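Complex shown without one protein chain; remaining protein chains in place.
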Amino acid sequence: MRPFTYTGAKNTAEALQAASSNANAHYLGGGTNLIDLMKEDVERPDELIEVASLDYKKITSNENGGLTLGGMLNNSETANHRDIRTHYPLLSMAMLSAATGQLRNMATNGGNLLQRTRCPYFYETSMPCNKRVPGTGCGAIKGMNALHAIFGWSEDCVAVHPSDMCVALAAIGAKVEVRHPNGSSRMVEFTDFHRLPGDRPEKDSNLLPGELITGIHLPKPIFSAHYYYLKVRERSSYAFALVSVAAGLQIQGGMITKAGLAMGGVAHKPWKLVQAENYLAGKMPNQANFEAASELAMNEARPLEGNKYKVEMGKKSIVSALTQAYERKA
Amino acid sequence: MTNTLKAPAVGAAINRVEGKLKVMGMAKYATEFSVENKVYAQGINSTIAKGEIIAIDTSEAEALAGVLAVITHKNAEKLNHFEEEMPLLATTTIAPVLQSPKVNYYGEYVGVVVAETFEQAQYAARLVKIEYKEDSDPTIQFDESKSKAIKPKGNSDYLRGDMEAGLAEADETLDATYITPIEHHHPMELHAIIASWDNGKVTAYSSQQMVNESTIAIADTFQIPKKDVRVITPFVGGGFGSKLNTERHVTLAIMASKMLARPVQMTVTRHQMFTNTGMRQHNAQRMQLGAKRDGSLTALSHDTLSHTSTYQEYQEPCGMISKMLYKVPNNQITYRLIPMNFQTPFAMRAPGEATGSFALESAMDEMAWKLKMDPVAFRIKNDTQIDLGADKPFSSRLLIECLRIGADKFGWENRPMQPRSKQEGNWHVGYGVSAASRKSPYLKSSAKVLLKLENEKVYATVQMDATDIGTGSYTIIAQTAAEYLGIPVEQVTVELGDSKFPITPGSGGSWGATSYCNGARAACQSAIATLKKNKNIGEDQEITVAKLLKQNKLEKFEAEGTAVPSEAFKEHSVFSFGANFSEVWVDKYTWMYRIKRMVNVGAAGTILNPKTAYGQIIGGLTMGVGMVLSEQTRVEPNFGNFITRSFADYHVPVSLDMANVEVIFLPEEDKIANEMGMKGIGELGITSVAASVANAIFNATGKRMRELPITPEKLIEAPVEPGVLA
Partner (left out) sequence: MGELEKRKKNTGSDNLTEDEKKIFDQLGLKNGASRRKFLKLVSSASLSVYASSYATSPLFANTAKDLPHHQRVMLNEVKVNLRVNDRLKPLTLDSRTSLLDTLREHLALTGTKKGCDHGQCGACTVLVDGKRKLSCLTLAATCEDREITTIEGLADGNEPNAMQQAFLKHDGFQCGYCTSGQICSSVALLEEAKNGEASYVTEDFRKIETNLRLSEEEIRERMSGNICRCGVYNNIVQAFKEVHSGNDEMPSWEFATKEQMKKAKNS
């Protein structure tokens, strides 16, 4: 690990001030991803500004009639919060599929959004990676890409976003509240928060330098009766997804009135399946419609040499997640 | 309190005698001894697969505060070297390092940094700049390099009968190739050492499975007398084969200590655990079987293509099992090796049997399906009490009993003959079986026993250079001494893992328990015999060891003993046998699967302690679950590095992956194997899991999976076998 100065920020102003005065500083939340990457010599900040103890650790009511998750609240407390479990069980389920009890006790909500890819070319400093060192090329596109993107990738980067929480947030819909070093706040639509790699794969999100995530605003309670988070992986726990699906349904009078559907492990950002969502609205919740939606969802898939399996796996997983969401006892 | 002559110590399910230290966090592993003035070393690894170092810039690293030395091939001391080309790798093989600018594989050590603190050493290692001249043609892709295969020096090819004739007389034949990937041992304790060089003498607190072999390897590497090397390893945080050899980090730490005149602590990283050690190599095993309609095998060939390094030879004996497990008149075993630009592979738990049994026991299942025979009945039909490969009788072989008792317990009669015909909700359900076998060696082993009479009680201390790598050595040796001295086990102290104690073969190859316990037995018997002889007491006369000491007017007495295998042992083939039954549920949508339950039956002679033996069996089963479910080290095709480079990409099984297991031991005492009637059990468990699960997956889905691991991405694309109703 490279040497760094440690700044324990007492309040938000101090943290923002420290960040604005050092372009090589990095906020430190739970550290579950950042410290790992620093040990790997992938992240090389020369200053860490501790923000996990800042006072964004509550779940509060918001302007939408929904709840706002504090940016520094940890994943365990968020997923297990009575109101989240009751009103947004899809979010709880996705969050609890991630990592382990120990890691969820450490990881912050803001940090979860900023997790970096698990692409091995990104992790191994002796191999080329445009995300780690722009201009070095993408090792994965001509190398091993079984775990990589089937949507939205570019010649410069085929990495996928590793978060489970974000997949549920994409299905549910959310806004991210960020503070700028100049003190101002702004709200970012969740689907606009992360970005596709294009020719700037080093940028995972649309966050500006020094901006700090302080909260995640959820909409009114949604998909609280019919929800399922399906995670396909090589072992049954403590593994990143090959493919994951967050599925939520609102059903009234036997008809789907609204569907929330997003996938993980398939793109540089949590992949919201808008066409499939739209298709399902107004349809009966049955196998034929679920299958039709899954076909629509996968229409634009562009698999790489090593991950063709993800297309079929994606379809099947969408059908399975929708079925399990629907069949859940309301 | 009086000592009872025959305390029933062997066979009792006692808790581990060292257990309290472990659950309290007090057991000390290699780098946990408090050594004054120690410094920290961090290895640097090559980032090319083949070529040469042309320039090294250490200036930035050396300028860092706290950095004491950067050692590369330019300033490393000259060590012993290999005399011949492609020598065989063995447990006493020297471990020279940093001897030339040549790079043989990605991840080979090219330097080491020593600093005052761990953080400084880690950082400084990143700052050493190395320039390479890369060779354009490294051998890194197995499938494309088959034409480079050589016949191994230790020629293990074997033929009995006539394969062609055997296949010609068969009613059904099978020709299938089974692939197993590179795997790594990954014990939880990283390879670690605190080394000290002091006036030509070496002390190494080093996590090793074989103490004596390690002293030899260190002495030979540094060309110093073996007596000047002390290896200490009282607790070993797992080995599984990876700590059999004395790996290069040991050399690096000793070399650094010699250069700096300070004790050097070196812990390899989890990433380096992929290259610092041996590994189970990638195997392609081609199986040809011929069988008559009645189920009798007419021909069996097992041709293994593997790889070794470009500088040493190691051959995993995958075909060994096909030579001995079944009665088949025509039998061929061959081995070919591709020298590749990776480190030399070496033994990982049940080398040969773990991978060989996946091939053989999958092929047996395929043949049973062709013959429309029950797979248990098919195996029983081909049972043999003679090891046809060695032309010797088995000392004991209860394979049929294992299969039948296991089948009963498991409910095998509920297995549908027709694959893909049993479903539960969204799950395909299937049953599978595999036979298990593992050679049970017995090697010369010595021990010293120190007796002390105090307040009418005899306290005994047993000393051996044996190791306890989690296998229960402390406990079963204590039980053995208690049994043969006739004293309560609480009065026995066991001291292990130090080269100043009598020599044993170390822990590996399923010989540990047999060799250690018989060594301890021999020492105890020798003590009693001497004490009796001194007082002209008849050998058969019953008398407590306390009375013996008193009659000898001794408060203290010590004796050594050595156990060696008998002539009868040498005249027989000695194997442990078993059978494993698995029930697997495969998700129709995602193709993830769960192993719902397993029944495992083992026949391994006298069970010294059912509690620790059960642990050994489920430990083997769990590692077998990893083998079939997820474990594989993938090679990057353009760079030749292992791209599965951490515990986040190399998936060993977790608690939720493991099934409920019922373990049944058969009551057996194999007195031909050794005087105590025991056989090895540490590797038996792993030899039957992969095939039993793969066979259950076939029974559940009709998909025949011939490549490990069996992952959802492979299953989803695999076709249903012809003849199975989809």
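Observations on the structure shown:
In this document, chain identifiers A and B correspond to the written order of the chains, with residue numbering beginning at 1 in each.
Keep in mind that, in the parts below, contacts are C-beta pairs under 8 Å (C-beta built on N, C-alpha and C of every residue); 3 or more make two chains touch, one makes a residue touch a chain.
These figures come from a predicted structure and were not determined experimentally.
Across the entire complex, contacts from the unshown chain go to A, B. Considering the whole complex, the residue from B:H73, B:R160, B:R270 or B:K550 that touches the absent chain is B:R270. The residue touching the chain not shown here, chosen from A:S224, A:Q250 or A:N286, is A:S224.
Of B:A90, B:I400, B:A529 or B:V720, it is B:I400 that touches the chain left out of the display.
The chain that is not drawn here is touched, among residues B:G605, B:P653, B:G680 or B:P709, by B:P653.
Touching the omitted chain from subunit A are residues 1, 3-6, 8, 28, 30-32, 35-36, 39-40, 48, 50, 52-53, 76, 79-80, 82, 85-86, 89, 92-93, 96-97, 99-103, 105-106, 224, 229, 231, 236-238, 328-329. For subunit B, the residues in touch with the chain missing from this view are 15-29, 32-37, 65-66, 68, 116-120, 123, 186-190, 196, 198-199, 201, 203, 205, 230, 232, 234-240, 261-263, 267, 269-270, 400-401, 404-405, 408, 454-455, 457, 459, 461, 463, 469-472, 474, 478, 489-498, 500, 601, 607, 610-623, 646-648, 652-656, 658, 660-667.
Basically, only the chains that are shown with their structure count from here on.
Separating the CA-averaged centres of subunit A and subunit B is a span of 40 Å. The touching residues of subunit B, when paired with subunit A in their complex, are 47, 119, 122-123, 126, 426, 587, 589-592, 594, 629-630, 634, 636-639, 641, 643-646, 648-649, 651, 653-657, 709, 711-714, 716-717.
Contacts from subunit A toward subunit B in the complex involve residues 1-3, 39, 41, 118, 120, 123-124, 126-127, 139, 142-144, 146, 230, 232-240, 242, 308-310, 312-313, 316-317, 319-320.
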